[in-house]
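As you look at this complex, bear in mind that one protein chain is not there, while each of the others sits in place.
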């Protein structure tokens, strides 16, 4: 090596390890709280039912519609429903069902929509056209009605609900992914990959997916909310999760009749939905920043400076 | 303290009267991941009407941030922490937002680098060009448009009346840069800052644009601050030069003198690495390494890590800007040594 | 310099793109209009022209990122467009590219090691084990003047020059015969530009790679290229040995190009000389002028220029290497700007 | 532009056909409606006669073929439930939903632009955080829950709004619109905020400031129009989603719209009405998409002149 090819100076290039993600999370109070909430929800969904036994299904028609109180042990903490079941236990039980509908539905539409979308956007031409028309078709059916029809034809099982909710949301991901891929395919690093002889799917996987992912993830968190609400709307129409399974959406739908007399039945699962989706949204915004090496530094700023308009390239260059 | 306030003020005959723009001890802090860093450190210079001062430096040296501080467009993460910027006798840094807005256009104006991004993609250019007149002169939309068309004619856009209705993307890069310049000089500002106005352009277009700036400077009697990294452009178009490195001024003076006889090793290194001056087939005499990160600026001389002359003293003591000639200064402990080289 | 079988030879390349219809109803943008090139082994060919002249399209065709409408390309005697499967993959290994914008051409979400090793994910047999890969990345980092500890950093943590070094290391990962450098230094600062140019020269010496070096910066091309081709609106309007083209340009456009570039004289002044300030803009490639493409901006255009496309005409000074320009009225033999 | 529109229309015709086929087949899968429309004790002959009269005894492909033949002649059949022509019922119900959706989206967009811009103008300020949190919450409230709460609180407890219905002054619009509004509004505020933050950091905004433009001018004169583009796409999707909300709103508030008509048609296996309603909805969505494309073109000259896909 010639003398002119100087190594970057030691001080200038002092290794600057990116901060560990939990440290980053710790710096962002809001995101940390959101992560804790989501963690609790997940934990509840996973181990809650194990601790509860049959508390969520145990009926006592003599204990119907008890308001939240400390008088009836832990199960009575959040009151009882019309059948005298513990609302707390049902909330816990419902967490699992809710997530086992929402997460697979979101994942399924995310994976299917993104894959088709990126494939369509990357290749363009006829493939793109066909994919977009398929999306048009799905979008032209009002999704709730599609769900109603399908769930009447096939019974409203969890798997069918997941399928139909996922199907209805595929176009959203498809379009987003297609737009991103169409934009990214003309980027230089995609060209670079092609010069190595990389074929389409590896290119999509390596270069388009990681960049489109944060956007898709943001859509997915919004959808997470949408799926929970749709499932609730299906319950409102009587074809959602079927008892004795219980989901938050079903609890809200069934509890709506007691809004005046027993608010806790509908309000508490509603709060659970809101808390979960708001946490997911906040955390998704955080993940979006945290997974982007060029944006990650923002998270290390005090929050008051965070969202400030992007800093000139002089800072990072 | 800077021993030579206003050192960059070029030749004696131009030094009469108030400078159009006088920047003194300007310091800008940047709040970044690794804490607060000094992006611009005690920068001073001034420029008179009818003259061009070049702020020369590589990316990240703080030249753009200096310009943005002057026109008050710093990003919120950056903050002016010291010094003054006098335009027309008043220190603009002390003005309120409203008062400062009144100066933006008639007194201080700026041309940005990327003309495509700097023009609003969804507005016809005529409307954008007329905007300064609407803001500052309160003209009607129709009157402003007439003014805009006139401006377009001045900067050499063919068929200005028809093209006023076009959108930025319908113009070529050179034309867009002309539009941007037209917008900046619309109100005949006292000071025009041009931030890398030709970087994105082809050489033939670059020549046209620089000629336009030169003509406008003469015609409107403006002081021009030219921010660039291109030595040749500086040599051709500037009267004075301020060379910046890692947020600091390392050398200032009349372009001709500085380039002919650099007194800072960095200036010398830059001049040497121009391929034109190198012998073909031989390695270019490059300045090794890269500039320090702002978070990691050494306590002593900012250039020490890359400096062929660096010695112990450089590590401990930051050299101050010291006069090296009647209107020149350099921030090097060993500038004398360079002169004799 | 010329050899019996050049490394790369393209003849009569044409390529046009469909774009939005303009006022005149034309929607075909002719990017390449009958381009010929020859490049020997270990040689550097400079390709000069303004933006929109087709030089990047040419690069993309050479790399088979785009397929030409017409014309042939031979690389080491074979037509790469006829290759399929394994052979194509093998060919891909031999031609690599260094991009203009080191930021845009590096995926910001991959570390330096991932980026440099990316080609091996397609060419698995080249460096089969992770251990070997790691070692080879270190070698390449060392070769381009980066440190082993840089391997795990992301592009945004590097300076522009360092990023370009990563790009070069990545291009070298497959040990190519030809590297197409598309404006490799135009986004870099002066001091860094020199480092990268030196690196490229050094690599050529050590590894014997050939370069197609695309740039709009004449001083850079002059410094690195053995031979130069000048493009204007999809055509090569002049080509020859670097010294010939720079010192004795045949085509008025070449002359104008050189005079427009500001020069820096050792005395600190700008060596402007008698500047030829071209009037007007580059004509739209949708609607190129008839006859000589340059005639709309040429100060010595005559009626004939509008009617006839000029053929290449050589200088009759008896040098071994042809120096040709497409002009009806080539400039005199006196060197420009003297 | 016209070429663009023509291509768009042609390429959207196929989805429309698929929608018609899809709803036809899906509806038939829900079963023969004979039980619903014949007396409980109807004989097998009566059932057969009923099926024959409505063609339910034919193979589904024959039924489909007949139906398509009728649709081509703009004959959408008659409602099993009321005996009225399906097209008439659908067209009668449609304006109610359309008005509801139009007013809702107008308010949502205008409101979201104002609040989103405000939030984007000072990112991470108290106003930004508050509006973000509230909009996220709004977007995750079940609409039927909100509707019933609205009736109880504003209709009964406070007594300032009618509980339901369509007859009356502007006040009857308040609760249905508020119910439909919450989700799109919550989502849009966040989208506007996002694209506004991006627009406000664009160089042309800096240029506008360098001209001495007031902040108002910067935000509304320069950034807003650029920020509108992504908002438009999302707003389009949300408008389509309003049909879902309309089902709930119309059910609760007794709003005689197409959402309720569709759900009733499904419940009553009133195929002709369901098919006509879905077809009309699909056509509307299709027109809406074209409208969005036109809006894009109007807002941005670059789109107008782009190569048609």
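Letters are used for the chains, namely A, B, C and D, taken in the order the chains are written, and counting of residues starts over at 1 for each.
One rule holds for everything that comes next: a residue touches a chain if its C-beta (ideal position, glycine included) is under 8 Å from a C-beta of that chain, and two chains touch if they have at least 3 such contacts.
The working rule: contacts and distances are computed from a predicted model.
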{"item": "Protein name, per the UniProt record, of whichever chain is missing from view (\"Peptide ABC transporter substrate-binding protein\", \"Dihydroorotate dehydrogenase\", \"Nitrogenase protein alpha chain\" or \"Multisubunit sodium/proton antiporter, MrpC subunit\")", "value": "\"Peptide ABC transporter substrate-binding protein\""}
{"item": "Option touching the unshown chain, where B:90, B:170 or B:199 are the choices", "value": "B:170"}
{"item": "Option touching the unshown chain, where A:26, A:39, A:73 or A:244 are the choices", "value": "A:244"}
{"item": "Identified contact with the non-displayed chain, of D:26, D:89 or D:231", "value": "D:89"}
{"item": "Touch criterion as defined above, residue of D:116, D:162 or D:194 at the omitted chain", "value": "D:162"}
{"item": "For chain A, residues in touch with the removed chain", "value": "57, 59, 61-62, 64, 82-84, 152, 155-156, 237-239, 242-244, 254, 256-262"}
{"item": "Touching residues (missing chain, whole complex) on chain D", "value": "30-31, 33, 35-43, 46, 49-50, 81-84, 89, 92-93, 95-96, 98-99, 102-103, 105-106, 148, 151-152, 155-156, 159, 162-170, 172-173, 251-257, 260-261, 267-269, 291, 295, 298, 301, 304-305"}
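Note that only the chains that are shown with their structure count from here on.
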{"item": "Core chain by centroid distance, with centroids computed from Cα atoms only", "value": "A"}
{"item": "Centre-to-centre distance between chain C and chain B (centres being mean Cα positions), rounded to whole Å", "value": "31"}
{"item": "CA centroid of chain A to CA centroid of chain C, Å", "value": "47"}
{"item": "Separation of mean Cα positions, chain D and chain B [Å, integer]", "value": "53"}
{"item": "Touching two or more other chains - residues of chain C", "value": "159-160, 162, 194-195, 198, 202"}
{"item": "Touching two or more other chains - residues of chain B", "value": "59-60, 283-286, 288, 290-291"}
{"item": "Residues on chain C engaged by chain B in the complex (per definition of touch)", "value": "50-51, 159-162, 189-195, 197-198, 201-202, 216-220, 222-224, 256-257, 260-270, 272, 275, 277-278, 281-282"}
{"item": "Of all residues in chain B, those that touch chain D in their complex", "value": "71-73, 101-106, 109-110, 112, 114, 117-123, 131-132, 135-136, 167, 169-170, 180, 183-184"}
{"item": "For the chain C and chain A complex, residues of the former touching the latter", "value": "60, 63, 65, 88-89, 92-93, 95-97, 99-101, 104-110, 118-119, 121-123, 142-147, 149-150, 153-157, 159-160, 162, 167, 170, 174, 194-195, 198-199, 202"}
